[in-house]
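Right, one structure below, let's go through it.
The other protein chains are all here in position, but one chain of the complex has been omitted.
Moving on to subunit A:
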Amino acid sequence: MTVIANILIVTTIVVGLIFTIVTMIGILRLPDVYTRAHAASKSATLGVLSILLGVFFHFWLKEDHFSISLLLGIVFLFITSPIGGHLMGRAAYMSGVKPTELTVGDDLKEAVKEAKEQNMKRLKD
């Protein structure tokens, strides 16, 4: 039983560490804001989540303490982290950060341009 618990705890924490390291490498290697947001918003979520899960299993199976606040932490992380990634990407785009030159197509450009023109028109009237 303790062997199984140990394996569970060690695997979840190691997986979390691997994904956190991947986040870091991704932020260093990828070319622009938007591709970095991919690495940051996905791998960071799963990385922190697995570490929290490992800590939860440790306290539950070895110390007999069922920690509900860790579970709540996991849920809050799930709700907030994609919104954070989305908001940073959107703020970067709206303030005019150019995507990398590798980018193939951009459908958002026209939409933003139209919205800006309409805004200008409204201001003039």
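Details
One rule holds in what follows: contacts are C-beta pairs under 8 Å (C-beta built on N, C-alpha and C of every residue); 3 or more make two chains touch, one makes a residue touch a chain; residues count from 1.
What we mean here is this: contacts and distances are computed from a predicted model.
Candidate names were "Aminotransferase", "Ring-1,2-phenylacetyl-CoA epoxidase subunit PaaA", "Na(+)/H(+) antiporter subunit E" or "PQQ-dependent dehydrogenase, methanol/ethanol family", and the UniProt protein name of the unshown chain is "Na(+)/H(+) antiporter subunit E". Residues 18-19, 22, 25-26, 29-32, 34-35, 37-39, 41-43, 45-46, 79, 82-83, 85-86, 89-90, 93, 99-100, 102-109, 111-112, 115 of subunit A touch the missing chain (whole complex, contact as defined above).
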